[in-house]
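Missing here is one protein chain; the remaining ones are kept as they sit in the complex.
Every chain is named by a letter (A and B) in the order it is written, and numbering of its residues begins at 1.
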Amino acid sequence: MVKKKDLRIGIIIASVIILLSIISVFYLPYDINEMNTQERFLPPSFTHWFGTDNFGRDIFSRVIAGAKYTLSVAFASVFIGVTLGALLGLTAGYFGGIVSEIVMRVMDALNSFPGILLSLMMVALLKNGQFTVILALSILFVPFFTRIIRSGTLQQKSRDYVKIAQLQGVSSFRIILVHIFPNLIPSLFSAVVIGFSNAILSEASLSYLGLGIQPPLPSWGRMLSESQTFLLNAPWCALAPGIVIVLTIVSFQLIGGGLSHEASA
Amino acid sequence: MKAILKRIGITVLTLLLVSLLAFTAFHILPGDPASLILGTEGTPEQLEALREELGVNRPLWQQYFSWISGLFTGQLGNSIRYHTPITALIADRLPITFTLSVLAIILVLIISFPLALLAARKENGIIDKVVSAGNILGMSTPDFFTGIVFIWLFGLVLKWFTPGKYIGYQENIGEFVQYLIFPALAIAIPASAMVTHFLRSSLIQELQADYVRTAYSRGASKGWVLTRHALKNAMLPAVTMLGIIVGSVFSGSIIIEKVFTIPGVGQLLISSITSRDLPLVQTLVVYIAGIVVIANSLVDIVIQIIDPRIRIK
Partner (left out) sequence: MKKLSFILVFATLFTLVLTACSPSAQESKASTPESEKPSSQAETVSSDTTTEEVKELRWGSTTEPVTLDPLNAGNSADGRSILFNVFEGLVKPDTDGNLQPALAESYQVEEGGLKYTFPIRTGVKFHNGATLTAEDVVYSLEIAKEQGFTGLDQIDTIIADGNTVVITLTAPDTYFLPFLTVGVVPKDYTDRENKPIGTGPFSLESYTPQQNIVLVKNKDYWNTELPKLDKVTIQFVSDTNALLTAVQGGNIDGASIIDYSQLQQLDANEYSYIESQSASVQLLALNNSYGPLADVKVRQAISYAVDKTEIIDTAFYGFGTPSGTPIIPGLKTYFNSEVTDAYQADIDKAKQLLTEAGYGDGFDLEITVSSNYTMHLDTAQVIINQLAKIGVNATIAQVDWATWLEQVYSGRQYQSTIISIDGNLAPSSFLSRYRSDAKNNFINFSNAEFDTQFDIGSATLEESERIEAYNKAQQILSDNAASVYIQDINSFNVLRKDFSGAVDYPLYVFDFSTITKN
């Protein structure tokens, strides 16, 4: 019962954030780049909901404009992660043997790089920029999804319908694509959502370290690191983007948790 | 015994793969480190001499092996940016990051066990609900944001500690540890949330077991059953999480060191990335990943010794 409520709350928060980020493409209360020295460091008020920053820019506008960068980076990296994970996981799971062993060992090795380390390594190797961030994050998800998809494939493989198809001489490629994969999709949902929330967290971390999306594009993580300087005089500059990051991640965690509960129930 | 040997074998294999991954990643890139170092002004002779010195004109497999042996002997050459030996740079900072991580792990245990026990006492009770909500929040809050909030709230507003007043361990070990407590707490929160969540579920599962009912029927109190019976059995699966915690704490410290300006391994890693000091990055990456891999397998082996019934995957 609790989980259903979680799911609902998660969906509500996530929808608000996604809606705001879509609206931000067409309409923003203030120009996100417009600077105004008269309005530096204004605390939150009715005119500036989240206050203003050191350049007198409206933080609310910057936060909702920043959503689309964070969300699109997260989406792209999870998408790449799932695609590669599906490719590797289906192959490893279906064919098994040495292929599976090699793939899974490499995935274990990748997995043993803690958290953000692998992303940092990618960033060290490539030029700063949005594309690098996507690549650096997607590599985090490949082992995660490969493992899930492989174990799913193993389960499906032992089902009768696969055996029948094999006896009928259906090609392996076709069996994997037409028979096995569609059956895995429902169980992937919650993993994708959890991955999504991890991606948002990692993107924020990279941006905080100055290795993510480049200025002057507003990015939540970088807004946090830039405003750490004014923490004493203008804490809202850091709190606003920080709280929005937390809310976004919470909402996707709730959805992910709720979905996995639904699936197992 | 066989299982332990197998675990060691897998660990060695994983370490090899990790090093191979890091090495290839840093060597498939186009570009000549020698010309990167000399800039546009290098003469062909200088370039050749430098390539010789860096050993980059040898076959890749030779470079790989000399690097691997360097990882053990400490002969890793110099950092490009700081022209001091890589090993010395890392050795200087290791005690700091190590202390921070150990503190964080201790905090994880201190926080998560009582919370999990309290929550499990009454499933879906008010405490359980609060703890669960706290878990979600804890897992969703980036550690660097927690750190910033700590600096603002405890440092600048309440003045419980002075942000930036980091004291080296060589100077005053007490104050050194004291400064690390808030950063360690910021790292510990997400990990604690994970452990609490996990431990709570296994406790609740245990509470439904037959032996618990027997204990109740003998008149044991709920607290007694929880701490004496259920916790003991729920512990083992929770210990398996220790490996994951080590990883989370380590990667947490990379960022937290920047937030609290602690000159540890994490800061070294970040600055070596921004200055593209690739030999240093490569070595740091492998050392950090190596520590996590080894910690993971140690945990597995210890569990195996304690309770051989648990199968190592």
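Some observations on this one:
Rule of thumb we're sticking to: a residue touches a chain if its C-beta (ideal position, glycine included) is under 8 Å from a C-beta of that chain, and two chains touch if they have at least 3 such contacts.
On a predicted model such as this, the values are computed, not experimentally measured, just so you know.
Across B:Thr24, B:Ser69, B:Asn124 or B:Thr162, the residue that sits in touch with the chain not pictured is B:Thr162.
The chain that is not drawn here is touched, among residues A:Ser61, A:Ser202 or A:Ser225, by A:Ser225. Checked against the hidden chain, the listed residues B:Ser201, B:Thr240 or B:Thr274 yield one contact partner: B:Thr274. Contacts to the hidden chain, counted on subunit B, fall at residues 36-42, 46, 50, 78-85, 88-89, 92, 151, 162-166, 258, 261, 263, 267-268, 270-271, 274-276.
Contact between subunit A and the absent chain runs through residues 33-35, 37, 40-41, 54-56, 128, 210, 214-216, 225, 228-230, 232-233.
What we mean here is this: only the chains that are shown with their structure count from here on.
Put simply, the C-alpha centre of subunit A and that of subunit B have 22 angstrom between them. Partner subunit B is touched in their complex by these residues of subunit A: 2, 105-106, 108-110, 112-117, 120-125, 197, 201, 204-205, 208-211, 224, 228, 231-232, 235, 238-239, 242, 245-246, 249-250, 253-254, 257. Note for the complex: subunit B touches subunit A at residues 13-14, 17-18, 20-22, 25-26, 29, 124, 129, 132, 136-137, 139-142, 144-145, 148-149, 151-152, 156, 246-248, 250-252, 254-255, 258-259, 269-270, 272-274, 276, 278, 281, 285, 288-289, 292-293, 296.
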